[in-house]
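All protein chains but one are shown in place.
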Amino acid sequence: MLTEVHVPEDVPAAVSLVAAGATIIGGGTSVMPSLNDYGSPPTELVSLRRAGLAGVNIDGTTVTIGATTTLSQIEHEPRLEILNPVVRSIASVPVRNLATVGGNLFVPQPHGDLAVALVALNARAFVLGGLDDPAAALDGPASASNGPAGLLGGDGARTEVSVEELTGARTAGLVAAVVFELPAPGSFKYLKAARRRYNSASLVTVAATITESGGVVTGARVALGGVSNRVVRARAVEEALIGRPLDAATVQAAARAGLAELSPADDAYASAWYRRRVFPVHLRRALLGH
Amino acid sequence: MTLLRGRGYASVNYPTGMNLGGDPSQALIHATTMGGFVVSLSSVDLGQGLKTVVAQCAAETLGMPMENVIIDTADTDTGPHCMGTFASRGTHRVGNAVIMAAREAREVMLDVAAEELEVDAGDLETDGTGYVRLKGSPETKIHISEVALAAHFKQGKSISGRGIYLKERNYPVPETGEMDPDSCQAHACTVAEVEVDDETGVVTVLSLHNTYEIGRALNPGMVAQQIEGGAWMGVSHAIFESTEPYYPASRDHGPVDFSEYLMPGPAEIPVQTSVILERPASNGPFGAKGIGEMTANAPIPAIANAIFDACGVRLTTMPFTPESVLRGIDARRDDALSA
Partner (left out) sequence: MRIVNLKVNGVGQAFLARPETTLLLALREQLGLTGAKRGCAQGACGSCTVLLDGEPVVSCLVPAATVDGADIATVEGLADGEKLSDVQQAFLDGFATQCGFCTPGMIMSAEALLDRNPNPTRDEVNEAISGNVCRCTGYEPIVSAILDAAERRREGAKL
């Protein structure tokens, strides 16, 4: 049951509340369903709604997204067209108007498709309060007054960690923002196989940044969702792609190599058997478009 | 990847009402001082529109506008008995009871009007807009509000009526097993068209064409909605929902709460047509049969047959998940290869 809902007005207040053990609530789409049954132990929430962590900043090709930016805000941000199909594949409009980028990094699989895309985009996260040291305080002049860009100024004690590392761990700190470089046009690929056209968790999510030159793949970052208890960085798939032409035969071999990296579970959407069975199909559709 | 198309159909007979230990519903009608007619029932409208259909039956029988009819579904502790709204019995049982009550109330209403107009009750008719008038001389008329006021404050008469419809309990003939357990049967047929993705087993229901024979469509708009809304439920059971007896507990990988319970959304709905046929039932209200429950039934086997037509996979357990379709396709491919 809820014993208190704190609504701090700035980042330092939010960080100390988190350090004191309060449960973070971004949009509430992950936290509130279980609290609404009134069966949870006494819980204090710290809402980030007013902490000043929302906003998108693009400097050249460097994108910084504040952690409490909602999925809808990304959907309607014309400079982030690349993420538009990703956020629209997640949940429904009234949920996306609440759900936050930061929240999507920690929601359990088979949810968390934005996190999958961010891993494929080699995104980093800025964590305040430290990953391993919950007592680490925020020093220096970093403040929320300039939105997420302001968080990157000053000497505030923050940890920078790859989103890939973050999604597999529990953090004791507060994610303040994610940062990534916009990929070359046409190099980012995304497909989410689901049970319904809109508003369904993932069966298999494929996000990839692929660069080609001279008719062969020169760079590949492939991330998978729905096929394990965390986002999978599909290294075996990447190795099987590099140096080869991006065609059906290559992708088929890459899928075969990738199967060993999957550890899917049975859930309400599909069984482990099914996810393994259709993974090669969806990898091909994501990378080749058919 | 190939998208395989298939078509299948199924038909259904569906009984109206049940045998039980006898299956009754009662209705009571009385006029207010201003000419409204309150229909008192214990029957529950759970959103299926019973109140509307019953008001139509009352208004039609009384000869009064719908606006004058007030349906009061009261309190089951105090109201006139109804077995309940299930077994597609509502329209049939409650409709019949309301018609019977309305007939009695109409008789009293015409008697009161006859005395006010100083004519014979047998020479009176209603015009459907709220007036009782003399047949052949429509200028000689009186409004129902005046009739009701006269009944209450001059004549001391209660414009009211009582109705009951009982389907008597029926026992099977021991020698032959024949019996009469329901009042009438409605019929339906659905043709389904589907598309099967042979790489993922995903089934898309493209269209459903429905024909229903339901005695009399008392409210055609509501009938069409029941057909098409029910067909959506059929698609949902067929392709998405897990309606097993032990749901939701003790399942290895079923949905454990609402947010995981899959149902088709607006992007999954098939194109639908529905045709209504009427072959009036002799014991139905204005000939109507029940249509409440049957509308999810025919679409499901129609879809199963369409899947079989599309890819040769015969499924007999719902839901027809992509996995069950894909396993079926795999088995057929393996059989073909080893043959």
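Order as written gives the chain letters A and B; numbering starts at 1 within each chain.
We take it that a contact is a pair of C-beta atoms (placed from the backbone, for glycine too) under 8 Å apart; a residue touches a chain by one contact, two chains touch by 3 or more.
Predicted model, so just to flag it, every value in this text is computed and none were measured.
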So which of B:Ser40, B:Gln272, B:Asn305 or B:Ser324 would be touching the chain we can't see?
B:Gln272
In the full complex, which of A:Leu45, A:Leu80 or A:Leu166 touches the chain missing from this view?
A:Leu45
For review purposes, identify every residue of chain B that touches the missing chain, sorted by number.
46-49, 221, 225, 228-233, 257-259, 263, 265-267, 269, 272
Chain A residues touching the chain left out here are 1-5, 7, 25, 27-29, 32-33, 35-38, 45, 47, 49-50, 72, 88, 91-95, 97-98, 196-199
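One rule holds for everything that comes next: only the chains that are shown with their structure count from here on.
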Give, as an integer number of Å, the spacing between the C-alpha centres of chain B and chain A.
48
Taking the touch rule as given, give the residues of chain B at its contact with chain A in the complex, in rising order.
1, 199-200, 240, 242, 252-257, 259-262, 264-265, 267-268, 321-323, 326
Residues on chain A engaged by chain B in the complex (per definition of touch):
33, 193, 195-201, 265-271, 273-274, 277-278, 281-282, 290
